[in-house]
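Missing here: one protein chain of the complex. Every other protein chain is in place.
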Amino acid sequence: MGNGKKGSKSDRPISKQQYNDTLEQLQVELNNLARWVRYYNKRVLVLFEGRDTAGKGGVINAISECLSPRQCRVVALTKPTEVEKGQWYFQRYVEHLPEAGSITLMDRSWYNRAGVEKVMGYCSDDEYKRFMKQAPVFERLLVDDGIMLFKYWLTVDQSEQEKRFAERLEDPLKRWKLSPIDLEARQRYAAYGEARDAMLKVTHTAYAPWTLVDFNSQHLGRLTLIRHLLDRVPDFQVPAESLVFPPLDRKAAKEKFETALKPIKPIKLA
Amino acid sequence: MGNGKKGSKSDRPISKQQYNDTLEQLQVELNNLARWVRYYNKRVLVLFEGRDTAGKGGVINAISECLSPRQCRVVALTKPTEVEKGQWYFQRYVEHLPEAGSITLMDRSWYNRAGVEKVMGYCSDDEYKRFMKQAPVFERLLVDDGIMLFKYWLTVDQSEQEKRFAERLEDPLKRWKLSPIDLEARQRYAAYGEARDAMLKVTHTAYAPWTLVDFNSQHLGRLTLIRHLLDRVPDFQVPAESLVFPPLDRKAAKEKFETALKPIKPIKLA
Amino acid sequence: MGNGKKGSKSDRPISKQQYNDTLEQLQVELNNLARWVRYYNKRVLVLFEGRDTAGKGGVINAISECLSPRQCRVVALTKPTEVEKGQWYFQRYVEHLPEAGSITLMDRSWYNRAGVEKVMGYCSDDEYKRFMKQAPVFERLLVDDGIMLFKYWLTVDQSEQEKRFAERLEDPLKRWKLSPIDLEARQRYAAYGEARDAMLKVTHTAYAPWTLVDFNSQHLGRLTLIRHLLDRVPDFQVPAESLVFPPLDRKAAKEKFETALKPIKPIKLA
Partner (left out) sequence: MGNGKKGSKSDRPISKQQYNDTLEQLQVELNNLARWVRYYNKRVLVLFEGRDTAGKGGVINAISECLSPRQCRVVALTKPTEVEKGQWYFQRYVEHLPEAGSITLMDRSWYNRAGVEKVMGYCSDDEYKRFMKQAPVFERLLVDDGIMLFKYWLTVDQSEQEKRFAERLEDPLKRWKLSPIDLEARQRYAAYGEARDAMLKVTHTAYAPWTLVDFNSQHLGRLTLIRHLLDRVPDFQVPAESLVFPPLDRKAAKEKFETALKPIKPIKLA
């Protein structure tokens, strides 16, 4: 299935069984974390950055699929409109900051400017410099306001990236992840690395540190990242609300349909 | 894992293998559909309604996980704020209608008013009646504007629902799906059915018909729903853009880290 | 002063004194209306349409200047962005519908499509026809939801319009109101009238009627429109909250400035 759920073909350091079992345990903890977030009206913001094919979408799905979509939101902005281009650079992201009791996962973020925009020349030098100056200041404001901000950068070697590009070309479920821009990006693997290091130098701060996670194995990368995220939050135990379901006081009903509309026939399996 | 990915324990009409294979084929078609949507700037809006535990979240994930989060958005609104309560009822939903080239999946929708609000007495009789009058008119406006609107209602018998409530109580990954309100909802299984039928009577229209899908088996329900959705859209083939990845003109690079920051150690597996 | 406050030079059917005295009385009533709106959580929406130079801005100012900007909002949208162009036509207006207890004045509105867009060819024939079909339906939804919707169309003869165009060219305070598009619009005076009549035919409804007001005199037009608006709302008396200001229990203080910052010197008058 798409969005990296299967991991890539070369994903062999751990068995599928190990992956599933460990992920399930981590997802239980994520649920505890989410309950704690709700109970104490915390706000959690997690940024996911990294190379093309590194596996941002996959790890985001692994987190969000086990949480309430009403509490945990995935934000994946498209390119800015003309009006947005004329605004304060951070404005369109501010709109999506987590509200009290909620968790926001950003699939790419304001760091576009220090990565793809820098490397591909989509922003001016002034814009780039201003971003590098403003990002840590902006993040400081959020953190001091009580937003719990976590920043992950997913690394992957080029040989692995090449395999994944090849898979994406072949696999119709991954084809949407490819665009002509990727052709260019491959040629600039080193430049992306340099841009990342320049970015880390100024935006890796005490209050909003970066965490680099090796995603040469997507399965191992996902587990590693989620484990790390959980360990960043101290002691998030809130007991689940006690609920007692008494026995039904009548016979369990079947669906009845008073209108002519009935459930459609099930799919015919091959 | 949560959000119904595993389906429920009683989910046995098809094998896991059958489910995975068929889902993968459907997801390939969903990707073709998405490419067509983008190519022709179509707008697709799918509403998911149904009983508690029926499996809305699970089928939404099965669709969204294989598509670009920049194109396919899941909208799961929380309860309205005081300001929103004073607005035109449909206003807060209008904001999330799909834009050109995109797909929006609504996990619950404006039909809250005809379901939970009606049954639990959260809206006045006037508000309910007005909704029943306005919903088909509102939807007509959207459809005539070119929005492709699909409405699914997921059915499940009470015996199955009871099993799932019990699983949710026990399974820490499903515990978030339970709330005290569910206790009340169980007692009103029949009332929910009646509310649904009343709603179908006036909102099942030629231009925006409802489709009922049996989710007593979540796996079969998901496949059935997705197959149906795909069949509603005529002939959505757009060839994938041709891309050629020439061989790299240099040796594949490894990640190099110029700052002290290195990838963290991988998780220790048990 | 700009925005028609002075009215136009040819504005002579009533004396300035008469205008000011009558407007002041009407503004007292507008304040009573606004108090009633707040008290009963009503929602008032007034659309202002009409020919270029007719005086929309002037009458909107005459209303809004005497009310709280926190209660009475003026909405004057600019042209749609690319994203907005791909949305349901009414979507960007829905966002600005009045909330409970408030009044919204729209300087132009969704009727752009039946006026300037139709006459100047900015929309397709299909879009125009769809608008003509949808507008009355959309407005019905709003009105049935309890929004008090008033629609005014300001008329002006071409000889008067010509004078005002000439004034706008000369008067630096009115110069911003002119654009090259006005040159074209003058030539199409008749076409605009026909477009208006076509629009009236289908959108003048029992629940959301149009009111035409002669603005060949802007002063008289403003008073006439406001009087009419007030008469549309039955009996909006709510006594002002009683407030007693006891004498200060100390000597009235003077501003004191503890920092070096002091009020700047007053302007030097010529």
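Just so it is clear, A, B and C label the chains in written order, and each chain counts residues from 1 on its own.
Quick note on the criterion: a contact is a pair of C-beta atoms (placed from the backbone, for glycine too) under 8 Å apart; a residue touches a chain by one contact, two chains touch by 3 or more.
Remember, it's a predicted structure, so these values are computed and weren't measured experimentally.
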Looking at C:M132, C:M148 or C:L212, which residue reaches the missing chain? C:L212
Could you pull out which residues of chain A are in touch with the chain that's been left out? 41, 43, 83, 85-91, 94-95, 97, 99-101, 130, 133-134, 137-138, 140-142, 144-145, 147
Interface residues of chain C (partner: the chain not displayed): 1-3, 5, 14, 18, 20-24, 27-28, 31-32, 34-35, 57, 60-61, 65-71, 74, 76-78, 107, 155-159, 161-162, 165-166, 169, 172-173, 175-178, 180, 182-183, 186-187, 189-190, 193-194, 197, 200-201, 204, 210-214, 220, 223-224, 227-228, 240-241, 243, 245, 248-249, 252-259, 261-267, 269-270
Need a quick check: the contact residues on chain B for the chain that isn't drawn. 81-83
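FYI, only the chains that are shown with their structure count from here on.
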Find me the chain with the mean Cα position closest to the mean of all the protein Cα atoms on display. B
Averaging only over C-alpha atoms, locate the centres of chain A and chain C and give their separation in whole Å. 46
Measure off the straight-line distance from the CA centroid of chain A to the CA centroid of chain B, and report it in whole Å. 19
How far is the middle of chain B from the middle of chain C, if each middle is the mean of its Cα atoms, in Å? 42
Note the residues in chain B that touch 2 or more other chains, in rising order. none
